[in-house]
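For this view, one protein chain was removed and the others were kept in their places.
To keep things simple, chains are lettered A and B as they appear, and every chain counts its residues starting from 1.
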C-alpha cells in the first residue's frame, strides 16, 4: 500500500512526464502540494467539506425535525435539555434547523456558482473573440449591469419575479455575471493575439474549436479563483435576501431568514439570531480562506501577500 | 592621492529557502578622487556593492564588512539617522533608467529642490535658484520650463541629466553611477557621460562607475575592478586593460568585436568553476 502510494508520488512529481496525462496530473498535484502547505486554506477546505457532509447527512445528524413546532418549549436557552443550541420562537430546535439550512446555503451557492461564471464566460469569450460591434454591444450591456448596485438590482429583480429561493438565485446570478464577463474578455483578448492561436488557425481550426479547446481551458484557473472568492459574497447576498424576507420563505430553515426571525427577540433571547449568523460567518470565512489560498497557487501574479 | 572611501571585506547576504545566498563575497577596494569602474555580468554583485555602500540593501538582505570607511569614518557604525545625512550629502547615486528612478507624480523642480533642501537650510526661492543653476550645469536649455515639467514629459537623456543634477545638487564627495547610460539611446550616451565627467572633475569628486560594458569603462575610467560571482577577480589601470591576466577578463575582452582586428567568429566565454572559489583581489589606490 505505502509503496504504491510512493510510486504514485514519484509518478506525479517526475521531472520528465512521459504523457500529456501525466503532465496534467503532475501540475494538479504540485498545486495541491503548495495549497496543502497553506494552513489557512486547508482550514477553509476542511470547513467546506464538513459543511457538505453535514448537508448530505442532515436527516441522520439532526437531533430533531427542523419543522416541528413545540410552543410549550419555545425560546429555550443554549444547552437546554435535548436542544444544544436552544429553540426558536416556535419551539423548533435551532441546531437541527442550522443543519438543514446548510442544504439551502449549498444549493444557492452551487446554482449561482454554476450560472454566473458560465454566462460570464460565454459573453466574455464571444465578445473578446468576435470583436467589433458584437464586442461593443456586449460590453456596453455588461457595463450597464455593473453600473447597478448589486443588492439593489437583486431586490428589484426579486420584486418583479416574486420571493423564493429560485428567484433569489436568479437575481444573484443576474447581478454576479458581469465581472466574469469582463475577466474572460480580457483573457480572451490576450490569448487571441498570441502566436499559437494564429498557428492553430493556419491549421484550419474554426472559431468554435479555438474558443472551446484553446481559450476556455486557459480562462478556467482565474475563473475558479474568482468563483471561490465570490462564494462568500454569494452566501452573504443570499442571506441578505433571506433576511429581508425575499429569499427562502418560512418555515424554511434558511440562515438569513432565521436571523430575521430571531431579531425580534434579540435583547432577551440573543442566541436565536446569533447562532445562524455564526454559521454564515464561518462558511463564508472558509470560502474566503480557500479562495485566498487558491489564488496564491493558480494565479500567483495577483497575490498580494 | 587622498582616500575618500575604503571598503574592506564586504559581504551582502540574502537568506533564501535553500540557505543563505551570498550576492557579494568579500569585496575590498578603496577610492580616491578618481573614476573607478566596476565591471561584471548581471548577477556578479556589482550593483549590490554600490547599494551596500549606501546601506540600501532591502530587507531581509544583510550587509557585513570589516569596515566601509568614508574619510576614516566607518559607515557601519552609524545609526540609520546618521546614515541619512551621509546619503545624498556625501555619497549619491545615479541609477539606470530615469523612467523608473524619477517619481512620476512630482514635478522635476520639486524633486530637485527637495534634494537640496534635505541637506541645506535654504528658503524655497534659494533652493529654486540653486536648482535652476544645476539644471543649466547639466546643459538643459530651458530650465524654467523643465522645472515645471513631469518626468514622463522628458526624454531618456534629459531624464538622466535631471537625475545627475538632482544627485549632485547637495554637493556630495562620491557619486555612484549604476549603469547610468544603459537605458539610453546610443546617440545620447556620450553626451550624458561627458556631462557627468565634467561635473565630477570640476567638483573634485570620486566616481564609482558600475557597468557591464567593458569598452565604455576602459575608455571612461581611471581604474577598473572586474567582478565575477560576487568577488573581485582583477583590478587594473583602465589603459592597461589589454594586459589583464585573469582568464575571465581575457575572455570578456576576447568576446568583444574589434574594428582593427576583425575575426570571423567571436569567442564564447568559458567559465571556470575555480574562479568562484578564488579569493577576492585586494586593491589599493
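Assume contacts are C-beta pairs under 8 Å (C-beta built on N, C-alpha and C of every residue); 3 or more make two chains touch, one makes a residue touch a chain.
Here, contacts and distances are computed from a predicted model.
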- Item | Missing subunit (named according to UniProt) among the choices "Dipeptide transport system permease protein DppB", "Response regulator receiver domain-containing protein", "NADH-quinone oxidoreductase subunit N" or "Sugar ABC transporter substrate-binding protein" | "Dipeptide transport system permease protein DppB"
- Message: So one chain is hidden, and I want to know which residue out of B:63, B:115, B:200 or B:281 touches that hidden chain in the complete assembly.
- Response: B:115
- Item | Contacting the left-out chain in the complete assembly, out of A:115, A:153 or A:220 | A:153
- Query: Of B:101, B:160, B:218 or B:249, which sits in contact with the chain we cannot see?
  - Reply: B:101
- Query: In the whole complex, what residues of chain B lie against the chain that is missing from view?
  - Reply: 51, 54, 56, 84-89, 92-93, 95-97, 100-106, 114-115, 118-119, 150, 152, 163, 166-167, 170
- State which residues belonging to chain A touch the missing partner chain. 140-141, 143-145, 147-153, 155-162, 232, 236, 239-240, 243-246, 256, 259, 263, 266-267, 270, 273-274, 276-277, 280-281, 284-285, 287-289, 304-305
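Just so we're on the same page, only the chains that are shown with their structure count from here on.
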- Item | Distance between the centres, which are taken as Cα means, of chain B and chain A, whole angstrom | 53
